[in-house]
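Before I ask anything, let me first share the structure, which is written out below as structure tokens.
With one protein chain withheld, the remaining protein chains of the complex are depicted in position.
After this line comes chain A, so read on.
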Amino acid sequence: MFTLGALMEASLLCLNAICVLHEERFLARFGWQQRRAQRRYGPPSTTEQVLHIIRSIRTVAKIPLIFVNIITITFKLLFG
């Protein structure tokens, strides 16, 4: 059953997965690193948007995720 709790858990895992992606070690292999220098004029492409959203999530959610992860792991260990 896909309930609110499951949704929260899933979003927590997804956020963790996004934060784990490493820019130089992982994303650069696919040519997904940030290229600000040779940016041409025009609307940003889909890839750039994806990169941007990954970077934003990593910036915003990194520190809160640490605490949320600790709390979740503790609760899962104790009750689940």
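Following the convention adopted for this analysis, a residue touches a chain if its C-beta (ideal position, glycine included) is under 8 Å from a C-beta of that chain, and two chains touch if they have at least 3 such contacts; residues count from 1.
One rule holds for everything that comes next: contacts and distances are computed from a predicted model.
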item	value
The complex's invisible chain, by UniProt name, from "SKP1-like protein", "Putative exosome complex component RRP41", "Ribosomal RNA-processing protein 43" or "Protein YIF1"	"Protein YIF1"
Contact residue for the chain not shown (choose from A:L13, A:A28 or A:I53)	A:I53
Residue of A:L7, A:A28 or A:I70 in touch with the missing chain, whole complex considered	A:L7
Residues in chain A touching the chain absent from view	1-7, 11, 43-46, 49-50, 52-53
